[in-house]
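Here the complex is missing a single protein chain, while all its other protein chains stay put.
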Amino acid sequence: MPERELTFAQAVREALAEEMRRDSRICILGEDVAEAGTPFKVLSGLVEEFGPQRVLDTPISEAGFTGLAVGAAMTGMRPIVDIMFGDFITLTMDQMVNQAAKVHYMSGGHWKVPMVMRTTLGATRRSAAQHSQSLQAWFSHVPGLKVVLPSTPYDAKGLLKAAIRDENPVVFFEDKMMYKLKGPVPDEDYTIPLGVADVKREGDDITFIATSSMVQVALGAASLLEKEGISAEVVDPRTTWPLDEKTLIDSAKKTSRVIVLDEGYGRYGVTAELASVVAEGAFYDLDSPVKRMGAMHVPIPFSPPLEDATVPTEQSVFEAARKMCK
Amino acid sequence: MPERELTFAQAVREALAEEMRRDSRICILGEDVAEAGTPFKVLSGLVEEFGPQRVLDTPISEAGFTGLAVGAAMTGMRPIVDIMFGDFITLTMDQMVNQAAKVHYMSGGHWKVPMVMRTTLGATRRSAAQHSQSLQAWFSHVPGLKVVLPSTPYDAKGLLKAAIRDENPVVFFEDKMMYKLKGPVPDEDYTIPLGVADVKREGDDITFIATSSMVQVALGAASLLEKEGISAEVVDPRTTWPLDEKTLIDSAKKTSRVIVLDEGYGRYGVTAELASVVAEGAFYDLDSPVKRMGAMHVPIPFSPPLEDATVPTEQSVFEAARKMCK
Amino acid sequence: MTTLITNHEAGRDTAAEKEKWLRVYRKMVSIRLFEENVNELYTRALMPGLAHLYSGEEAVAVGICEALRIDDYITSTHRGHGHCLAKGASPHRMFAELLGKEAGYCRGKGGSMHIADPATGNLGANAIVGGSVGIATGAGFSAKHLDTDRVAVCFFGEGALGQGSLYEVMNLAQLWKLPVIYVCENNQYNEYTHYQETTAGTILARATAFGIEAARVDGQDVREVHEVATRFVKRARLGGGPAFLQCDTYRYSGHHVGDINREYYRSKQEEQLWKTERDPIKMLGNWLIDQGYADARSLEGISEEVRKAMEAAVKFAVEAPYPPVEEVEKHVYA
Partner (left out) sequence: MTTLITNHEAGRDTAAEKEKWLRVYRKMVSIRLFEENVNELYTRALMPGLAHLYSGEEAVAVGICEALRIDDYITSTHRGHGHCLAKGASPHRMFAELLGKEAGYCRGKGGSMHIADPATGNLGANAIVGGSVGIATGAGFSAKHLDTDRVAVCFFGEGALGQGSLYEVMNLAQLWKLPVIYVCENNQYNEYTHYQETTAGTILARATAFGIEAARVDGQDVREVHEVATRFVKRARLGGGPAFLQCDTYRYSGHHVGDINREYYRSKQEEQLWKTERDPIKMLGNWLIDQGYADARSLEGISEEVRKAMEAAVKFAVEAPYPPVEEVEKHVYA
């Protein structure tokens, strides 16, 4: 039997549906999540199966319903909040960072906040500066939160299930451009533990450490490099926290050259952390400085030729890698 | 004549008063900024001089008055907002990041947002997890914002004046524990350009790159090292953005050993960026991996012995440096 | 003495009145035809991304902006074309912006959701729901502190009633008596959800709770919108403080140009009813004819002129060049 393929969006939906069947305490809160199934149609069909008591359309109150979810999680529910665009997490920072992330610690371990925030990242949809950001670095900075960045349909399903079963607040970033990406996804129940990196492609000459959308870009660049006789390894941390430092460092030691890729801004961003971890951990094995690639340091512009210049592409990664391997 | 000394708080106040005398468009907005002069008394006397039309007590509406300041800045005022504790910037992220930081770019350069947000950072005041954070990494991550981290009364005055005169939104973080620190501050008008690091102490064996509160800690550690015959250089970037990469890298090349210090969390934080910049820029000159020191990755606990363990101290930095120089 | 108006004076008033409402009519038609062209550009795959059409809501933007001076401020929303045009923006530069061209209002960097224009006091459309309530309030703050007697109008959809910052700034505006008019365009839907599912209590009470003067008008009747707006603007200009205006209206199209199948959240009948019974352009047109200010032909003439102007504007925009790629790093900092 050929492997079953699902899109990334379908994989997310299947994870949600399976978990909601398993555990009646799980509910979904967000704007237009019910009949509309979100603007990306990721949740289509869920309200029909689980009813409007478990898939709740909210007012446009990101702070309010995120805060509500924190309290609901503390008192026996397992809420999942849907923040339509990752750009809107700005409105939820207090509830996520000052409340959700700290409740367990501040209460001396007495209260827990088992909730998931699902949101999006990624540019090149011609959506301009307020609908194109990849702000995962902020949450990754905060003790008490876990941050997941799936890069394939398979990972999306397994990681989302793990996130839902986790006893902590977990933020799950989905790349909008990946929703239609297809890949094999087993029918059965499986989880992928948070904090375990995945080597998406083995190679010897250079390591790409890439997150989310950039994993596909790195894989594309690796194919281009192969034609030039350069063997690239692609490592996907899958979660920025907990971070599987060892797998990253081991790969760096093996290839001795590293490019770190994340679609967020590099400055004070995800690539800064990953590069630091590698530069420290593989210090004596690196042939050249770790290179960081991410969004250009500008608010994402609307104009297509400008926007396209802001994000690393297969071609630009390929060229950077080739130069490094010379 | 002996040099005049002011406390850090006095230096901030003097900068504000001088600028407000110079430019009537400057006003201060915040909670208890007028008669109370803030809980830290940093603004004492300003409402008496400039009146309640320019020093405005606000409701406890951080998002609201920050947003108001963005609009005021666009239309001819030069507002300064006071966010009492840096922990409360969570509430202002949308206005600062989706609005203030992007208005100039999104409007194709037509509108400007010349505003300053003054806020605080730092732990060890027994204020627990929601009043002790150092969240400068978040704003440093965002194109369109500038971020200032003064470490001495002298710098505080000169940098604050530069921030106020800047045409962009600038966030100015003041270490609460430093308000009473004294140092020489000239009577006259001077500014310190944003983006120029300062070598606070010269040395040959190791470089401390330290921000804000950690500059004083680094200087203390340097004194301890001196007694052991180790000569430490202390470099203060003064602004995390713009970042004076060259001065940092030059020092690293000179000493070949670097410890980066910032009171925020290291993970995906300021030290990650600074360490990456140095590891890349001084790659061929470093003797050992760049070491990062910052707040322990925990919500800041209340209990004194626990809280004291969360922040780098002169002693812990001294020991780390000594080990590195062996 | 009010009855002793000479014929001469009455004649002058009538002429001014006629001119004014014909101008208003033309503006509403401009918005409608602008939006038709936007949809066309989308359908022909000439426009990058999406856009949120204002068709059906024209009376709100025009009725209010007609009560403003050019140096008064507005802030707008993701559904902002109508506000921009009503405040005086040029369709040429707007279309250019929608296509990401250098000749656009934001040099192509903003797109449909971020059109801004200092020349007409337009502080910018905003893609964050409720994102500009602070900005508008700040513009009112400046007007008061710089003593310019300007007024700021904050347009937002009823969906923005869900954003807490609206209440924060209304409180500030009322405490400080800022010249800000909060205009709630209640087009019944937050995206794909009816506002009654998201809005407890009443809309007006959300403002009166802060002591803010508030009124509710038929947002399809431009003369009613304009009358109340004029009163509120005058009051604000004289230092009377903020006001809140609820305009009940309807968007004819989808939430955005790609929202084609809408029957799961609203019926075709409902849409049809608004279009046939409550169309703001038809309503004003009928009144103009009743008053003897126009006839069907002269109104058709206006539409024809506007249509041509829009075609020219579209042509300009389609042919205009993109900004050079180096532009991408410009304007991050001032």
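Chains here go by letter, A, B and C, matching the order in which they are written, and residues are numbered from 1 within each.
Quick note on the criterion: contacts are C-beta pairs under 8 Å (C-beta built on N, C-alpha and C of every residue); 3 or more make two chains touch, one makes a residue touch a chain.
Since the model is a prediction, treat every value here as computed from it, not as a measurement.
Taking the complete complex into account, the chain left out of view touches A, B, C. When the full complex is taken into account, the listed residue touching the unshown chain is C:Ile212, out of C:Ala51, C:Cys154 or C:Ile212.
Across the entire complex, the residue among A:Thr58, A:Ser140, A:Thr239 or A:Thr255 in touch with the chain not shown is A:Thr58. Only one of the listed residues, A:Ala69, A:Ile89, A:Ala272 or A:Leu286, touches the absent chain: A:Ala69.
For the chain missing from the display, the contacting residue among B:Leu29, B:Ala129, B:Val170 or B:Val270 is B:Ala129, taking the whole complex into account.
Within the entire complex, the positions of subunit A that touch the omitted partner chain are 25, 27, 53, 56, 58-59, 61, 63-77, 79, 94-95, 98-99, 103-114, 143-144, 146, 167-168. Even with one chain removed from view, subunit C keeps its contact list with that chain: residues 161-168, 170-171, 174-175, 197-202, 205-206, 208-212. Touching the omitted chain from subunit B are residues 31-32, 34-36, 39, 57-61, 63-64, 87-88, 91, 125-131, 296-299, 301-306, 309-310.
The definition used in the following text is that only the chains that are shown with their structure count from here on.
Greatest Cα centroid separation from subunit B: this falls to C. Averaging Cα coordinates per chain places subunit B and subunit C 42 Å apart. Here the spacing of subunit A and subunit C, counted between their Cα centres, is 38 Å.
Each of the following residues of subunit B touches two or more other chains: 94, 98, 105-106, 143-144.
Each of residues 106-110, 114, 126, 128, 131, 164, 332 in subunit C touches at least two other chains.
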